[in-house]
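The other protein chains are all here in position, but one chain of the complex has been omitted.
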Amino acid sequence: MDDESAIYAAQGFGNALGIGAAPGLVIVDFVNGFADPAHFGGGNIPDAIAATVPLLELARSNSWPVAMTRMVFADDGSDGNIFSAKVPSLRGLTETSHIGQIVPELAAEAGELIVRKRHPSAFFGTDLTQWLTARRVDTLIVAGCTTSGCIRASVIDAMCHGFRPVVVSNCVGDRALGPHEANLFDMGQKCADLMEFAAVADHFKG
Amino acid sequence: MDDESAIYAAQGFGNALGIGAAPGLVIVDFVNGFADPAHFGGGNIPDAIAATVPLLELARSNSWPVAMTRMVFADDGSDGNIFSAKVPSLRGLTETSHIGQIVPELAAEAGELIVRKRHPSAFFGTDLTQWLTARRVDTLIVAGCTTSGCIRASVIDAMCHGFRPVVVSNCVGDRALGPHEANLFDMGQKCADLMEFAAVADHFKG
Amino acid sequence: MDDESAIYAAQGFGNALGIGAAPGLVIVDFVNGFADPAHFGGGNIPDAIAATVPLLELARSNSWPVAMTRMVFADDGSDGNIFSAKVPSLRGLTETSHIGQIVPELAAEAGELIVRKRHPSAFFGTDLTQWLTARRVDTLIVAGCTTSGCIRASVIDAMCHGFRPVVVSNCVGDRALGPHEANLFDMGQKCADLMEFAAVADHFKG
Partner (left out) sequence: MDDESAIYAAQGFGNALGIGAAPGLVIVDFVNGFADPAHFGGGNIPDAIAATVPLLELARSNSWPVAMTRMVFADDGSDGNIFSAKVPSLRGLTETSHIGQIVPELAAEAGELIVRKRHPSAFFGTDLTQWLTARRVDTLIVAGCTTSGCIRASVIDAMCHGFRPVVVSNCVGDRALGPHEANLFDMGQKCADLMEFAAVADHFKG
């Protein structure tokens, strides 16, 4: 995307936001169904889950606010929406279904916020914004899946809600690599900083 | 993207939403600065503007609610946000700047809503949602630019707010064609129907 | 409040909105804990619950979309917010607590939306808006408690989101009658029509 990057640079896109004083971590939709290619998974999602384990440790050791999202639809279909009309298979992600549970290696600890959502964005129709605001978070470190779906939507919303988003590029994954790369490009140009986990860890060392 | 389409189809994405009983039209950011490659324009944006002229006529002749968006930042910089930190050149889009005015061929008529926004999405921090809801719109026909930026953000939000989005694929444009195509793919899989203007016009004939 | 009504009338407040073509019903926080003066109840809340039974029947017999709200906080306190800091006793309203369950006489049927909220308004941090929008509701019939708390907040938000609110005045209740009356006055002047259940039932007869 060299030509495209040149166009964006000439028009003033892609400025670095930097990491602020008060980070928070959100892990988006790392649930069993997205770890499994037979449901919504595949591609580099398993690698991204593995890479998020030390990121979650970093967050906990630094006492950042930590939130984790799940897609959760009602058993009786009462909360069906346009998203579940567009992707009907999502309706299987219910409160108790196996595919809807957070993967065991990233299970939440007491005090970490579980966000149940029915939209791509972690913020839409949820309490995440005000939870982060009340904790005075200024920078949102983002991991999860999929890069082209719920990550993209959550990162745009994070920016709009007043948080500087940092997409940890090896901690986000997608079922197909073309959309993964295309969406990293868009986010890096327009709404987020992109950093590898190692660079994030370095930043908080010492 | 044939391989990717196969993965998405197998997992249940890309279901058609269809056009409902009550369409509305939103035209996103077709302002002078996005028609001009020296500012934020280029690529296929001029073609998309030209193709939107008959779409706007269709909307008016059918008495659909019509909304048009502009990016408008305050002259004194008081409303700067994370988006304008990421893309500082956007701050030149002010109430009276030439680059911030809607292109003449798509100028609003009395009664059409002008939405001033400071975020990618036409819905974020604006009254657009409730304006459409109060008019009982169920389907949002979308034109404008850029496909990978404000169109993508607006279309996701349209879906989340309960409207069926239809992206008129030759009435949206972008400064660079790679992101244009990648974002059409994402939207078609996850949040919108994609239709050429001719197909939209056919639908409303007779 | 005769003098006050005269001031409001002179300044143009209190215009009737009327009932539109597509009503929906929301029942706010009629849960065991608000039916019980030992928790959050008292006043005319029991009467309002009793009066809401035939209102719910009217809604079901006319196939209106029906939503019911509950306050639900997490067992581990992870989702504490400013509201629960102001009123700490609310934290006892959890997913499985007796006081947090909808009263038996108004239990939801399959397909009716249960809205879990952590704020006064039925709309804040929930999916209610888009659920009503997707169903093209234009008028929101409101019952529940408390008039001065979650009803007031929900009714203002209903108006802002583009729905015409009708407060069914004998189907809303409060623990104390002064705030009940004061808030009926405010809502009638600024954001809702006030109607007794009998008048609502009459409207939909024939």
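Read from first to last, the chains carry the letters A, B and C; within each, the first residue is number 1.
We take it that a contact is a pair of C-beta atoms (placed from the backbone, for glycine too) under 8 Å apart; a residue touches a chain by one contact, two chains touch by 3 or more.
What you see is a predicted model; the values in this text were computed from it and never measured.
Colleague: Of C:40, C:73 or C:197, which sits in contact with the chain we cannot see?
Modeller: C:40
Colleague: Which residue among A:11, A:32, A:129 or A:154 touches the omitted chain?
Modeller: A:129
Colleague: Thinking of the whole complex, not just what is shown, which of C:65, C:100, C:144 or C:162 touches the missing chain?
Modeller: C:162
Colleague: Touching the missing chain, which residues of chain B?
Modeller: These residues touch the chain not displayed: 74, 76-79, 81-82, 110-114, 118-119, 125-127, 130-131, 134.
Colleague: Counting contacts across the full complex, list the positions on chain C that touch the omitted chain.
Modeller: These residues of chain C touch the chain that is not shown: 1, 3-4, 7-8, 11-15, 17, 39-40, 42, 81-83, 85-90, 119-121, 124-125, 148-149, 152-153, 156-157, 159-160, 162-165, 175-176, 178-179, 182-183, 185-186, 190-192.
Colleague: For chain A, enumerate the residues touching the unshown chain of the complex.
Modeller: Interface with the chain not displayed, on the chain A side: 22, 129-134, 136, 138, 160-163.
The criterion applied here is as follows: only the chains that are shown with their structure count from here on.
Colleague: Could you put a whole-Å number on the gap between the CA centroids of chain B and chain C?
Modeller: 35
Colleague: At least two partner chains per residue is the criterion; list those residues in chain B.
Modeller: 160, 162-163
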